[in-house]
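One protein chain omitted, others in place.
Note that the chains take the letters A, B and C in the order they are written out, and that residue 1 is the start of every chain.
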């Protein structure tokens, strides 16, 4: 019998090594896997590369991980926010590297990783600072920028319900990056509000099929 | 009030012109929009380019459209089947053009169109007949083939339930190409078994949001 | 500085933009000022508001006490979902944007150039922490990009310029500019003034604007 559900966030993140590339779900705090990140802080992994839409809000979740000095580099679309002080301080001190990526390009680079594509030509960002130095090509009269996949070693995401095969459904706009990060990482860990019996999730409404998920933890 | 539901398949396909590129959903007969295709046959459009996984089964749906001599060219992954006689006869007579595309490449070309990407590098087909003459590139040590989007003028798909805003849910494996074709066409027409009141479809379980659908017909 | 011209309030400007959005349009409203446009869309019509964090059919703010942290818009404000709305992931959301499925997006701006170049994400300040979000995707992906902004900076400088000095968000992407003083189309011939607020002459608007304007009302 395959049972991907684990007892604790600590158990779920135990093997994340120093230097890992970790995809972190959430848009602001909606979908932020706060308990998994707290477990990762306790676990102690350092020199992480984080891929997430924002660079943390307030003092919890990703902000706390950044504040603890565990993040070497972050790829995100929108670091600067009213409550991104943890990141702002380290960034201004030159102690964290930032790769700013347009949100839709972050999305399609994660999707390319999940779907096994080698690279994609996207129109987004052409002619801007964020495409400087990148290969470009005019296709069908329109300029495009060549972008490469972002593969994660791990993804930490938050879903609503899960089952022991790793199937997931989400809650409202907390879905955001979860499904595309789940498929872009070698090891996806989902925290859920409830682990339900196999067959309880409507097969027509499963958003992330279990094939993309290695571990499920109720938090 | 926006109401995308129409009374008849005939009304839904009335404006499809000669020479149009029409994406046709279905995998075999599951998800085949038979009634929309019958209306298209009656409507009389000719010289169509069809994009579909198969080249028709038996005597109905896509097979009937092909048999009626309305299709100039077909892009598909699996034309040859036990019951693909309509296509086989025309193909052997040199009266229909075939562009054979690996199924996953058909998929990612449709997805690229729907998502506004200019081109994609995929590993599929490299070193085979189906990549002959195409641009290739080694990325991260692995050879890839450059493939371009497939945009439809129209998509004809079959869903299970829809509403007046064009939201759709599907039935079991009849979902197949519907959602990715819906977003790859300028005008997507869905036949459904039932048009339900707005709000009856669970917003967490809508598979094709109405933004991708122009017309809905109960059949 | 507009010499008694009836400069539009933020609310009047939002109402003016809303008038140009037809029923049935799929619309993305940027963070800040553009968000106000939603308040002026006719309540008896079907307008489809998209939020890049995975909502279509977004409704107004919830009643106090009914906020849900999992139901927010791109500006991270609490919102609701209308009957007929749907939730989806970021992949689907940006397919909507980049794939040309959004009819209109309304964005704020630091600068708009005469050729339609848009600068709205970065002042270029060495000390600033840049953040771009989905603006570059909306700039290239929406069928029509409307800009909505005050005509002048707080310092009185024109935000409409011959060439953007701030880093670009998108090249030649803006179709129409709504300011508190005028409505201006970006055309192949240049910037064409479509409307002026009461009491403002084209000459006076030109004097306030750092790019050539064409009449055409």
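Note that in this section a contact is a pair of C-beta atoms (placed from the backbone, for glycine too) under 8 Å apart; a residue touches a chain by one contact, two chains touch by 3 or more.
None of these values were measured; they are calculated from a predicted model.
In the full complex, the chain left out of view touches A, B. Among B:107, B:155 or B:206, only B:107 touches the chain left out of the display. Contact between chain B and the unshown chain involves residues 27-31, 77-81, 84, 87-88, 91-92, 98, 100-105, 107-108, 110-111, 122-130, 143, 170-180, 207.
One chain is missing from the display, and on chain A it is touched by residues 1-2, 111, 113-117, 163-165, 167, 183, 198-199, 201, 203-204, 206, 209-212.
We take it that only the chains that are shown with their structure count from here on.
Ranked by the number of C-beta pairs in contact, the top chain pair here is A-C. For this pair, chain A with chain C, the centres built from the Cα atoms lie 29 Å apart. If you average the Cα atoms of chain A and of chain B, the two centres end up 32 Å apart.
Multi-chain contact residues of chain C (touching two or more other chains) are listed as 81, 87-88, 91, 94, 97-98, 140-141. Under the contact definition stated at the top, the residues of chain A that touch 2 or more other chains are 108, 122-123, 170-172, 207.
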